[in-house]
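The complex appears here without one of its protein chains, the remainder shown in place.
So, chain A:
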């Protein structure tokens, strides 16, 4: 296999989230619903977030897309659950910085599996795939 570069992008944990997405589905209770797509490639996501007392109580997603966009949605929903809106938005900013190849300092924020997407920064054509779910989350909480 001479796809060495590719391993930096498609880490095992990413493919695991792609194959076994966390929080895929629909929320039963009232939730903020955001539909977003990437018009250049056709990826689409519907994100549902339930906010209670300024915190993300639950989050689920549905959609179609590549391994990067879908695994990112899976990781994002996992990461923001239980976080305050402010922290969720801070994480989104950290994620954007990470996509620009910047060194990030999450401080007390638990980014979890999300950091596995670091390698995407080296594949500029794929950054939009990775940020789709985060942009949807930002739009959702802004609507709130």
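Operating definition for what follows: a contact is a pair of C-beta atoms (placed from the backbone, for glycine too) under 8 Å apart; a residue touches a chain by one contact, two chains touch by 3 or more; residues count from 1.
Criterion: contacts and distances are computed from a predicted model.
Enquirer: For the complex's missing chain, which UniProt name, "Cysteine desulfurase", "ATP synthase epsilon chain", "Na+/H+ antiporter NhaD/arsenite permease-like protein" or "NADH-quinone oxidoreductase subunit D"?
Expert: In UniProt, the chain excluded from the picture bears the name "Cysteine desulfurase".
Enquirer: Pick from A:68, A:98 or A:117: which residue touches the chain that isn't shown?
Expert: The single option touching the absent chain is A:68.
Enquirer: Spell out the interface residues on chain A facing the chain that's missing from view.
Expert: Missing-chain contacts on chain A: residues 1-3, 5-6, 9-10, 12, 15, 19, 40-44, 64-68, 123, 125-126, 129.
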